[in-house]
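Got a structure here, written out as structure tokens. Questions coming.
All protein chains of the complex are present and in place, except for one that has been dropped.
On to subunit A.
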């Protein structure tokens, strides 16, 4: 029996609050922290729509509408090299990283000597945990034009007359960035493929062997199709990042001689925002980047759902 005047839902709610007070107490700090460091800064997106002046509340600043957003495409030609560099490097990196991890996992699976394959996994996984500054330091030690180990050696051997400027010459920038990414992430990316291979039932291999399939045929008709679902999920997961570059990587490797082939959206936003202090413009470019990323993720997800039945949401 429900007493008059006490709403049943309300009663359930207050009972829930009392009964679960400890759970709410455990949840609350995280809710607040995420609110302050994630939801509050979202209101900063307003900066893109107003004439920002430090100290003046955003809502009373002069409204400028979409001026900053349109300006990105009409006031300068920057968007041409930015979009070109960002897409070229990120799409090539995604393809290169996936392909190398995929092939590496398959080849590693063919190594019969367990200790050796464990050793290779251990060594290749290590660069994932190494910071970009270390990689920057290693790169200059290896590839600096005059004092780098590789250039010195090639000159000593008489292969080249003068050092190749990998770090500064814009011709090599894209290839160099993609290669560094592969070096750092191949071991990490292959972990998921390796576990996917071990999840393929050994019955398939046994049946194939009885049917007379050789090693290449087993790789081609069992291992590779068995890895495809994993590859597709990884591709969807990573497609949302196609406009997001590895900030530290590009911050460190972009310099005065190679910037035309190296400058990507994230670095441009940083430059305009925190170095040239044009907050509205930098925020506007950032918002566009975020929304286009989300759209790409949704589109790839939908296409994949239709074509293969695999989707992440």
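The rule we apply is simple: a residue touches a chain if its C-beta (ideal position, glycine included) is under 8 Å from a C-beta of that chain, and two chains touch if they have at least 3 such contacts; residues count from 1.
Assume contacts and distances are computed from a predicted model.
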| item | value |
| --- | --- |
| Omitted chain (choose from "TatD family hydrolase", "NAD(P)-dependent iron-only hydrogenase catalytic subunit", "Potassium-transporting ATPase potassium-binding subunit" or "Carbohydrate ABC transporter permease") - UniProt protein name | "Carbohydrate ABC transporter permease" |
| Sole residue of A:80, A:123, A:160 or A:175 that reaches the chain not shown, by the stated touch rule | A:123 |
| Touch with the omitted chain, as defined above, among A:23, A:220 or A:299 | A:23 |
| Full-complex contact with the absent chain, from A:45, A:79 or A:259 | A:45 |
| Missing-partner contacts on subunit A, residue numbers | 12-13, 16-17, 20, 22-27, 29-31, 33-34, 36-38, 40-45, 47, 104, 107-108, 110-112, 116, 119-120, 122-127, 129-134, 136-138, 140-142, 147, 149, 152-153, 156, 183, 187, 191-192, 195, 209, 214-216, 230, 233, 237, 240, 247-248, 251-252, 266, 269-270, 273-274, 279, 282-283, 286-287, 289-290, 293-294, 297, 312 |
